[in-house]
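Apart from one protein chain that is not included, each protein chain of the complex appears where it belongs.
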């Protein structure tokens, strides 16, 4: 079974390759009655490309979403919503040269094995970060849907390489600052240091990774479908759709493994008649179900595998050891571009589970 | 859609509760022709219960698997394989007392919200670690199937609380030592310190978490179904079926976020005519596909939420703040019991993907 | 992907073989809060076996359902409900003799090809009508669930071989009479002729098929999930799970193909403020959606393939032409036993779609 769909109620199917005609997505299961227009997608698509040219690849990917189906008179109809963005300025010349030289850390080698050499390798093809454009379009719909129920999903950068912020951010601060900085870190002083680190890495023909944090506010309690489709399980799965993700944790995460039970357990108490917890080590999820507290997910992003520095590889045509220096347009750090993609992956999963639980109905209101 | 099934070719559906009649599982999609008998399950089920009574709950859960269907003349038939283990010695008296007092860190509260109070709360019901018995039975079949293709899945403990081993283990060492120690750590000196830490935690009415590592050897390259059903995505999802998991990472994982590209990329080279990597930061997965190198997954397990120490909670019946000291049989650390469960979750996912890719056929050999 | 599950919200997974230990089923996705006990299943299971021994096989299959999970304090919990019935009095001696001689009209030959000879061929194994016991258990839950919303599903026999009733039955008449006759035909005069026809067929070493009709009352309008998961599409699929089904039609069905548009279209009109149709050629479904009128489905059942009369076949061991006379206990007509199975298949599908549409919630009422 092919694996290009995710979600059981809000089902997202992506298509398209980095250097193909389009990148697109079909969202099946979006409730009828959600106002939606092409302009809704622009802000999210723009957020993928930081304004600061020194930290991203030179490609000017001004992406414009086209709605192909599923919207009528300004509202979703309950039919599948198909969306696409055209690929422009694709220059595939650099890729021909390295067709037989798999880039270390990249999918080139296993993709060639899996697809028997038929895969579109240009620009990484189906494995390119560009494919997150589809995720972001679906995520835009998910976020619009969630916002009707006051659920807000906010991702931001908390580390680039070894530059980290230890600040705890309030939601207002995140909303205000994260897209102010090219590195998408709401701690603006730290954001500047992150930018420097990226610029330095590029100069050295190097690349950097980082950490993205994502919170979701106002999710009701009891959402998730254990045993296997637990909310944390499905969130973990979804974020791996963003290229370069190597780890995920909730709340205290790996740090929880070092704590005593009494330290890690979040005590319950009443606040305004509502059950809340005094601490947030659980990251908003217990037993695979939301507890009505903010969800907190942390995602590890590895450094971009495509670097100018010479690396060792194998020539798959001659089957001899070889060396490789990756040319062409490559981001020295994909973390800033991955921020809206992580947000989208989380939003899609939350929307899916809110519908699965019956919290969001199939028709939003009578016309 | 309910969420008690996982896998698209090797499909595992679990049922049963901690204090109900049975814990069981149906495996649909196991190829025909695999030799299988009830005794195959005993070793794996026994591994769930460390022999050392000081570090586990007093319950003597000698579990015996019964095959209900899908096996004929000693071989799997291609029909669904149903398995169950009876629950014995269930004492639910302790749970009645705390029915309205949700344990901090446990699923009690969100489960009550989700299921409107109808859920079987005795012993944690469906959210109990006991349900991993079903996972382990399915995993036993998966491991037998994988072993025909020389794939070996090995989980072990690498940290309990703050006691950690930094040793790099060879496969032979893991196989030999991990079940020698009650804490399932193949570094036997470290294993002893872990045991002490658990005994001390219990004395103080406390609990501990830890880290489980799992490697999979001899997986062929090119296995996984990107974009969404990437191998790492599906592995990440599967391990969250084991209660208390709060994080997962592959290879260098979160540490990769701090490395430079040239440090993190695993260079390719030829070895005996085969493409291999010189380092293993990727954890055996690139672009969601296996690369033919060992898979390495690390899982964070939180400390057991049920502790004797008094904790703050809310009485959901009176809706007043309350205090709670959890009585009854509880493991001061679930990590040892979780080791075979993580191994099962990984094996199930690998078997599923080996069939999905066509590597494992639907009939193993002509009768 | 194995195919032993059906339904996307009310998901039914069956297991077990005719001569194995048990026949069982797991229902995942039944809402929490439905009263359920083992006695609920007895009436439905008893309905499978007509009291008249002359028209059924000699096997005394008094089946008793055992609830293994998913029910607590007399209510469903929202967890998977596992059920099983033990197989008794299985005598497999007759089957050894014909192991290599596939019965014409039966699954013996293609099953042997598909499963490489590993399938449990005893009594037809997984392909036996006995497996409908699992369907009937799941259907019992579906019917109980639907009855809370006044939806009633009623199947009955309308033809056995060439003996047909042309009566149009009212719901009350169907309820009263269908299980009064061993042949399950509510036209009791016709039912008697059907019984004679079956007895005669048996005497001649022959068998008969027939037609089963099934109506569903009080389904609300707008249920179904086009384009592919239309209600009629999913109903059609479900009834093919009952062995020996060879055709299915809705309302006027194949007869509609001969009508003019103005004859076949069911005119709309108001009745008590509700939109109704004056005729029922659509069988209650338009565009794959219910229209609020009774659903009417007709199912063709072929004559039992196992007959005493000598037939031509091939010996698959020697690969020579051969002759075969089927010995052992075989029903001369499976239609009466198939009636509750068709009812179950329809009820399961309706319950699934009522939950999918959001009409039935995930928790039936607050505890």
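So that you can tell them apart, the chains are marked A, B and C in the order they are listed, and the count of residues begins at 1 in each.
Just so it is clear, contacts are C-beta pairs under 8 Å (C-beta built on N, C-alpha and C of every residue); 3 or more make two chains touch, one makes a residue touch a chain.
Here the structure is a predicted model, which means the values were calculated and not measured.
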Considering the complete complex, of C:51, C:172 or C:267, the missing chain is touched by C:267
Had the left-out chain been drawn, it would touch chain C at residues 1-6, 8-9, 14, 102-107, 109-111, 113-115, 126-127, 131, 159, 161-162, 201, 206-211, 221-230, 232-234, 236-238, 240-241, 243, 245-254, 256-270, 273, 275, 277-278, 281-283, 286-292, 300-307, 309, 311-314, 316, 319-321, 356-357
Touching the unshown chain, chain B contributes residues 1, 8, 357-358, 361-362
Note that chain A touches the absent chain at residues 1-5, 8-9, 11, 13-17, 20-22, 24, 26, 28-29, 32-33, 67-70, 72, 75-82, 84, 114-120, 122, 125-126, 363-367
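Throughout what follows, only the chains that are shown with their structure count from here on.
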Interface of copies chain A and chain B: same or different residues on the two sides (over or under half shared)? same
The distance between the C-alpha centres of chain B and chain C, rounded to whole Å, is 39
Distance between the CA centroids of chain A and chain C (whole Å) is 46
So, in whole Å, the Cα centroid of chain A is separated from that of chain B by 27
Shared-interface residues of chain A (touching two or more other chains) are 1, 8, 357
